[in-house]
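Structure in structure tokens, see below.
One chain of protein is taken out of this complex; the other chains stay put.
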Amino acid sequence: MAALDPPQAPGLSTAPTNLLSGAARLFDYWAILYKRTWKGSAISSFVTPLLYVVAMGVLLGGFIKGDPAKLDGATSYLAFVAPGMVAAQAMTTVFGEVTYPVMGMIKWNKSYFGMIASPLAVSEVILAHLGFVIFRVATTCAVFLAVMAPFGVFTSVAGVFAAFFVQLLIGAAFATPIYAFTAGLKDESAFSLVFRLGMIPLFLFSGAFFPISNLSRWMEALATVTPLWHGVDLTRMLTLGEVDWPLAAVHVAYLVTLTLAGWFWAVRRLSRRMVS
Amino acid sequence: MILARGLRKSFGDFEAVKGIDVDVRRGEAFGFLGPNGAGKSSTMRMVAAVSPVSGGELRILGMDPAVDGPSIRARVGVCPQEDTLDTELTVRDNLYVYGRYFGLPRKEVRSRVDELLEFVQLTEKSGSMVEDLSGGMKRRLTIARSLINRPDVLLLDEPTTGLDPQARHVVWDRLFRLKQQGVTLVLTTHYMDEAEQLCDRLVVMDKGVIVAEGSPLELIRAHSTREVAELRFGVGEHDAIAEKVSDLGDRVEVLPDRLLVYSEDGEEVIAKVHERGLQPAAVLVRRSTLEDVFLRLTGRTLVD
Partner (left out) sequence: MLTTSVGRAAASPVSAGEATGLLIYRNYLAYRRGWYIFVSGFLEPVFYLFSIGVGVGQLVTGFEFNGQQIPYAEFVAPGMLAASAMNGSLLDSTFNFFFKLKYNKLFDQMLATPLTTLDIARGELSWSLLRGGIYSAAFLLVMVAMGLVSSWWAVLVVPAALLIGLAFGGICMALTTFMRSWQDFEFVTLATLPMFLFSATFFPITAFPPAVRWVVECTPLYRGVVLCRELTTGALSWGSAVSVVYLVVMGLIGLAIVRRRLDALLLT
């Protein structure tokens, strides 16, 4: 063990200079983890969207008249439902990534405690984890969009690319608040409720499968305040190529605000939990 | 290396550490002894700069943890009580990613990982998943991980709790080598043999305060006698006999199955017991240990 001698040898070990450089130190961790686990979800992340598009969009859509007046401007049910399902996919990916896995790193394998025993700060740990979540959203949504392209539901290439970036924003808007929520939970028993009473109603009633004007008036009002509706509507505008700019700006502002609020809440909740 | 004056830690109304003074010098092995709930782990977490100080003063490597937390953590190694290894990664990857947290270049980390695997005798296991390791191997891996930044101070919170005797000895052996190499060790334990083996100096904590301080030998001298005579009589006789022999030692303690007579000369105690016509079923003379000191200072009552 000559190398350990003397132990106070040139201290290359340093404190990170800012939030980003700290989070960047966790890159290798997430990269190695992803390399080990990506296969587990690869098939389903490709097959799931394909099945949904064929079943709901093509087959069920075959029984629905392509009336733009009833479909928020889409000329076929397939073109209407496709962007809705991409946005919903962005959301469900996030729900999966920031519930049980975050709880695991805090409570079960305690990896976070190892991380903050190093020079890294809680906010850097959170940023790196959220960065990974957004990466997951990016890959699943990119696959989804690619799968749907041959069905002829997109009007322009630029629209598709814009829609892709909107998915990242939707992902972030869900990721930070739910992360914060998880960070303060004692155990995982609340998660089944989060999925059943949070994610599934959002998935089904936020305008992904039918225009929210089909809901009763107060349900419609409720749907317009959900983040997924903002995401779905924005995505749909872009893929249909009919952008209502002022409304689009509202959607973006809403999602950005939610992301930031969730971020500060997350940092506060996790710090309180881990550094006490 | 570590300096604490009137250090306090409270969680709400509960005061875990009630004002302690500690000096840890470069190159020494310093121990915190105490029963569960004595405040050892709270102290360690403050020293590791992951838990804010509630009161008093604390300096680690001359820095204030409230201001320079990350810089302190860059130069301290931490081996926590519960393993926080990443069970989804291999042995090698655990060390590698951890090294990266310290801002070390990839190449440098790789060479350190090889060295450390060698040091903790896990080279053959480098490709295994953490889940498949035994308790002792996990502990050694945690220790290796805490050395990845070549720390000036290594903090070990109950390093051998839950290990079998063989595994404990391997860990002790590695820690002893580190000490020889000049690494400052700070450890908590409730194993007296561990404290006697490893520590140059130690403090005994109980209910958040320091109740004794010194080298193992000094503590035994100050708080116990040189020898202990253990006498066994029939069940139920011990209380009555204790009265009869109470003058033979500095102190007599009655346990359910035996009497302990603390004295400078154990053989002499035995001889006198026989002189008084008492016939113990079994006798044993042994040297006082830290365990005697510990129980004397913190009591025999179970603390949970």
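Miscellaneous remarks
As written, the chains take the letters A and B, and residue 1 is the first residue of each chain.
In this section, contacts are C-beta pairs under 8 Å (C-beta built on N, C-alpha and C of every residue); 3 or more make two chains touch, one makes a residue touch a chain.
Note that the structure is predicted; figures quoted are calculated from it, not measured.
Within the entire complex, contacts from the absent chain reach the displayed chains A. Among A:Leu204, A:Ala221 or A:Val256, the one in contact with the hidden chain is A:Leu204. From the options A:Ser13, A:Thr48, A:Thr140 or A:Thr235, the residue with contact to the unseen chain in the full assembly is A:Thr48. Listed residues A:Ile64, A:Val243 or A:Val275: the one in touch with the omitted chain is A:Ile64.
Subunit A meets the missing chain through residues 40-41, 43-44, 47-48, 51-52, 54-56, 59-60, 62-65, 70-71, 77, 189, 192-193, 196-197, 200-201, 204-205, 209-210, 214-215.
Convention: only the chains that are shown with their structure count from here on.
One simple way to say how far apart two chains are is to compare their mean CA positions; for subunit A and subunit B this gives 46 Å.
Residue ranges on subunit A touching subunit B, taken from their complex, read 1, 3-9, 11-16, 21, 25-29, 32-33, 36-37, 109-111, 113-121, 274-276. The residues of subunit B lying in touch with subunit A in their complex are 11, 48, 50-52, 68-71, 73-75, 78, 80, 82-89, 93, 96-98, 100-106, 108, 111-112, 115, 118-119, 145, 147, 149-152, 177-178, 181-183.
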